[in-house]
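Let me give you the structure first, and then I'll get to my questions.
Only a single protein chain was left out; the remaining protein chains are all shown in position.
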């Protein structure tokens, strides 16, 4: 059983370019997270997009969908910005025969204090245990995207 | 649904006392790990023991068992040293009606590079998704303790 | 001998607000840096401004100058954004009887990998060893602001 991990950008991958005094989405940070975790599972990493999730277009979502559908793996983890994570999850909702778990972070993986490691671990475990379908792991919980919203004031996901 | 998290010591909680130039098991580090993760789940933390798992006695294991049995929660996470984690897991194997997930770390939670956060997250998610019984989450995987060993040379858990 | 540490903002204090998907300058991070360092020197912390250094006005620089002049300490460290650090240093250049050392960071202090700790330590030591005047510590060196420029392409300070 192999897990495919697709990265699309978002806060989890934000790095800081001082030369421009701005934050930009950099290389997927998940590779480093997985290395520290000393994993023995079999996985492959697919860097697909490098975008703030508010900037994802319909074409981007179709590309994510096609990448999932064409994957030889039936266990898929997708890292994604949190602002439109639910929207992308719903766009994948009718894919059959695969378990897809989306996650991201409220604080960049590069920070000393970040939820990125916890969230990625949550997705890696959830994708192995959950039945087929699309799920979101954030804040230590597993969410069904059809019954979830991002609470922007409290900066967290919650059940509707 | 509330999760009870019982800490028993092990490498995950090792800190460094320079005054004695030695490593000792300190306060449970898991509180800080959980705080960074911005959790929305309901949990309670029970610091029970502060021991290297090679030093755990039969009395210690009976105490762990009694604490699990007496808990008002049916979802239990136990942090534990890795050397005898499987032994303790087997001592809890016949407890009915609860899901128990044990985890620990190969590198202390205080390190910049540690598997502690990943492993704790794995346990928190697994305890919510798994059926009753005793499980171990290490190296990104869920193990049945009856079919698991710690490979000391490769410093990881693996299926027998 | 007491050291006064005045904070004015800049990258060193940048934190990330996911709710707004933007980086902002937060509480001075230096307090945490100093705490980890286990200092025995006597110092006081004065949070003065919380600005990107490109946004500092003439009034801001006059406020910084007045704060330095009015300080009861003759050893002053100022944390500051790097883009106009030299300009502010020159605006303090004729102050007599005090040693003033300015520093900042190219990567926020909150990052796992940051130059903030190194630079703050450099300033704390330099302010104790240097004669009166205004100095900058960046990149492991002590600079005279009259002979220094920020090389934005290489993202570092260098002698003119």
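A, B and C label the chains in the order they appear, each numbered from 1.
As a convention for this text, a contact is a pair of C-beta atoms (placed from the backbone, for glycine too) under 8 Å apart; a residue touches a chain by one contact, two chains touch by 3 or more.
Note that the structure is a prediction, hence the values are computed from the model and not measured.
For the chain excluded from display, the touched partners among the shown chains of the whole complex are B, C. Of the listed positions C:15, C:48, C:90 or C:130, the one in contact with the omitted chain in the full complex is C:130. Mapped onto subunit C, the footprint of the missing chain covers residues 33-34, 36-41, 106, 112-115, 117-122, 124-126, 128-130, 137, 139-142, 155-158. Contact between subunit B and the absent chain runs through residues 11, 14, 16, 18-19, 21-23, 52, 54, 82-83, 106-108, 110-113, 152-153, 155.
In this section, only the chains that are shown with their structure count from here on.
Taking shared numbers over all numbers used, the subunit A to subunit B interface scores over half, which places it in the same class. Note: centroid distance subunit B to subunit C, computed from Cα atoms, is 43 Å. Work out the mean CA point of subunit A and of subunit C, and you get 37 Å between them. Here the CA centre of subunit A is 26 Å from the CA centre of subunit B.
Each of residues 112 in subunit B touches at least two other chains.
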